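What you see is the complex with one protein chain gone and the rest in place.
Per-chain numbering from 1; labels A, B and C assigned in written order.
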Amino acid sequence: MASSTSLRLVLSSEVRLIDLIHQSAEKVAQLAGFDEDEALNIGLAVREGAINAIVHGNRSDPNLEVNITLRASDEGFSAHITDEGEGFDPDAAPDPTEEDNLLATSGRGMLLMRAFVDDIVYSRREARGMEVTMTKRRTTG
Amino acid sequence: MASSTSLRLVLSSEVRLIDLIHQSAEKVAQLAGFDEDEALNIGLAVREGAINAIVHGNRSDPNLEVNITLRASDEGFSAHITDEGEGFDPDAAPDPTEEDNLLATSGRGMLLMRAFVDDIVYSRREARGMEVTMTKRRTTG
Amino acid sequence: MKVGVRNIGHVAVVDLAGKITIGEGDVVLREKVNELFDGGQQHVLLNLEKVSYMDSAGIGELVACYKRAKEKGGTVKLLNPSGKVFDLLQLTKLEEVFETYRDEKEALVSF
Partner (left out) sequence: MKVGVRNIGHVAVVDLAGKITIGEGDVVLREKVNELFDGGQQHVLLNLEKVSYMDSAGIGELVACYKRAKEKGGTVKLLNPSGKVFDLLQLTKLEEVFETYRDEKEALVSF
């Protein structure tokens, strides 16, 4: 394996491109040495991050771009997702597993992301929008 | 359909990313209104262009980037592929279907590209490398 | 996603196959379940055996089905969530919300 394989996707904000993003993340996770099942989960985390960037960040405006950089290295997998939206405060999002929220029909995306990667860092971009970085380390041994 | 859906892929020059490129092109061709079989062929044309950019252009150097922009619009499908290689003269490539060349083990990529899209335009990039644009029109009616 | 309906007694068993994800599977699920409720059906058993995975939109749609059933005085229950789908129901604590069965007959008599 080369020390680092990278694939960057720049797309118009359309939900119908989401399966491609998922497949791409899954493949890059496999190249990083994760097995099929782990790679599907990692793909799912990236999928959720990308849906948020497209739907919440860019409000599905096809003129706005979402930027996704996927990287496989000896350490593992990382994904970096940016949008051009208003940004948000991830700590303010309600916990979907609390009794009162169980019947909400949305609000579970970040929960899935957290479940399937090791670290997630959110920050506001200098220009406009959010920036999310997820990493999943390869536990060798 | 939005008037134009675009997906740009920027990748390290590695052949093992080629299936993802093929799948992406196939999907974008479907979004442009082509049926499954046509979309597979269009994907094959993009695949060949991308292989050339990775292998001949960037000589599989993972530090060099290949840039692929896929677009679905009301008119049809287009792909724009750039590499950072030496460039080449497409008219100088021998015809692989000539008697003397039939047993060559390579040299059929551009033939496949020509077979599956309507137009291909090659040009040398100002900086470095080649630039290939393919278009496939949707024949409505 | 593929969807089929078997009417067994007063229960509609909805056999789902594929992924319940945003913009595709979730829409198929919503339309089918709405159609059943609109047609007067009150008891729906979603057979998840052949569902490979769901995303947050798909999970949200499951909950939406559950709520719509309640509104109509009906019920939605789950049959045989597979490995990944089962994990997601646990993770989201929706296993506390949905009655879930491993055996179709047992599920059918529970309505």
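Quick note on the criterion: a residue touches a chain if its C-beta (ideal position, glycine included) is under 8 Å from a C-beta of that chain, and two chains touch if they have at least 3 such contacts.
Predicted model only: the values in this text are computed from it and were never measured.
Asker: Of the chains you can see, which ones touch the chain that is left out?
Answerer: B
Asker: If I consider the whole complex, including the chain that's not displayed, which of B:R8, B:R47, B:H80 or B:K136 touches that chain?
Answerer: B:R47
Asker: Contacts of chain B with the missing chain: which residues?
Answerer: These residues of chain B touch the chain that is not shown: 15-16, 18-19, 37, 40, 44, 47-48, 51, 96-97, 102-109, 111-112, 115.
Everything that follows uses one rule, which is that only the chains that are shown with their structure count from here on.
Asker: Could you give the separation in Å between the centres of chain A and chain C, each centre being the mean of its C-alpha atoms?
Answerer: Their C-alpha centroids are separated by 27 Å.
Asker: When you check chain A against every other chain, which residues touch at least two of them?
Answerer: 16, 19
Asker: Where in chain C do residues touch two or more other chains at once?
Answerer: none
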